[in-house]
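Below you'll find the structure I mean.
The complex is shown incomplete by one protein chain, all other protein chains being positioned as in the whole.
So that you can tell them apart, the chains are marked A and B in the order they are listed, and the count of residues begins at 1 in each.
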Amino acid sequence: MVELVPSLLRQELDRLAAEGQRIDGRGQFEGREVHLEVDCLYNAEGSAKVVWGDTIIYAGVKFEIRTPWPDRPTQGSLMCGAELRPVAHRKYEPGPPSPESIELGRVVDRGIRESGCIDMDELCIVPGEKVWGVMIDIHVLSDGGNIFDAAGLAAIAALRTAVVPAERFDVGEDHTLKVNGTPIMASFKRAGGRFVYDPSEEEELGGDERIHITLGDEGHLHSLQKGLKGVFTPDEFAEILAVAEQKCSELREMVAEKEGN
Amino acid sequence: MSEGQVGAEQRLVTPGMVIGPSSGKRAGTGTIAENNEFIATRLGWLNEQNDVVSVLPINSAYMPRSGDLVIGFVAEVRNNLWFFDVNGPFQALLPMSLAPWKVEFGSTRQHLGIGDAALARIQEVDETHNMVLTMKGVGLRRLNEGAVVSIPVNLIDTIRGQNNAMLSRIRDATNCRIIVGDNGRVWIHGDAADMHVARQLIQTLNEEGHKNTFEGAVEALENKRGEH
Partner (left out) sequence: MGGYGDVKLLREDGKRLDGRAIDEMRPVTIEAGVLPAADGSAMVTHGLNVAVAAVYGPMEAHPRKIQRQDRAVIDVRYNMAPFSTGDRIRPGFNRRSREISKVTAESLESVVLVERYPRSKIRVEIEILAAEAGTRCAGITAASVALADAGIPMRDMIVGVASGKIEDTVVLDLDKAEDNYGQADLPVGILPNTGEIAFLQMDGDLSIDEYNLAMEYNHKAAKEIHEIMVDALKRRYEGGEA
């Protein structure tokens, strides 16, 4: 369903931007409160729940044993998918995965995969015969804006706390999945002509293009995505990249804290 | 505060709950009579007045009635009419003959485009929820500035108060122009700082309106503003 964009909303976003303000009173690069919970679902080998403002997302990790590709006999696989099911918002309709669902899953997937935090060789059980396939599923329950960052956070937190269910598959002892890094996403949206961090539902409705940046522990870029209509300047990108670095390290610390518990 | 929300004997009922014997009383909204008993059909506060037993719902969808003042957004434009989203289950139709301007066939878009907001009245609703709007009437107009925020329709009485007393206080305290539509949409207009205050107050209403704390929030704001 295409949502109706009220003219007054766009007008107000313009006016607020000119005064350096946001509808909900946040600063331009101020995020909402984030709550992270890990290991919260029975049956998932790793799980996380993220409550990010009015957005609620679960991620669950499952394992399967599969035959490796012939040209990569020692490498397992990683897949991350997302479903924007109609539970999450009035605007989502039933049916096959929408382009938006697929984009969300793939952007999160790239950030995790390209960070190299999962060593595919570590997923080998018997070379040429058996490897682990790791699947992260992102389940959006409530879309209150900025589902990308919440999905990315839920996915990596679920992955980092996952236990490989080797006993159930009769291939050894259960062990924690080795994850060498915590890639984190930071998203920006053009609202009222300038970029804001962590867009609210209203800013998403009345704004223009969005940019998603995934950074690894060393501050390297692992995935970038520009979505929706609009163009931006190199200077604008430099500014939000600097913000992303700070936001990502804060969230990375939050993940580390939860793992410690 | 709306009646029924005061007093210690305030009772929350859930759908299917037996309220009591029906003898000598009549079933009001949110209740049905079955086997000489009243049964609640809505989640809400039990209310008994003049031998009518009803439930004041905590949440309810907007169900348009003729005469309602509504704030709508244009969802679709044809050559001779507009379709409005009025927060109800169905879109409402505004024929060009009921617009406040002299509209030529085919020039509807020059007056109101998609996404534009207007203050209108519901002229007519039929039994299958088809609705006709009118913009002929005092104060009915296109809303060219300000912002539209939503509140649950059951809190409209709370924000207005008796004879709009609460609304006047809110207007004064926030220094904003405010129009409350019967469809759960509230138009606010003022400078950015004042609108932010108004939005926060409405946010408080949305979160706590079913409790008795809203008037306190308005009072706190009045006191704070009074100091300046």
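One rule holds in what follows: a contact is a pair of C-beta atoms (placed from the backbone, for glycine too) under 8 Å apart; a residue touches a chain by one contact, two chains touch by 3 or more.
These numbers were taken from a predicted model, which means no experiment stands behind them.
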Contact partner of the left-out chain, one of A:P6, A:G31, A:G144 or A:G181: A:G144
Touch with the omitted chain, as defined above, among B:L43, B:L69, B:V132 or B:A220: B:L43
Options A:A88, A:I125, A:A151 or A:A191, residue touching the unrepresented chain: A:A88
Interface with the undisplayed chain - residues on subunit A: 41-44, 47, 54, 56, 58, 60-62, 64, 81, 83, 85-90, 94, 96-97, 135, 137, 139, 141-144, 168, 201
Subunit B residues touching the omitted chain (full complex): 6, 10, 12, 14-18, 30, 32, 34, 39, 41-44, 57-61, 89-91, 127-129, 154, 208, 210-213
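The rule we apply is simple: only the chains that are shown with their structure count from here on.
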CA centroid of subunit A to CA centroid of subunit B, Å: 37
Residue ranges of subunit B touching subunit A (in the complex, touch as defined): 73, 75, 85, 113-117, 143, 145-148, 192, 196, 199-200
Subunit B contact footprint on subunit A (complex, rising order): 4-12, 15-16, 19, 21, 23-25
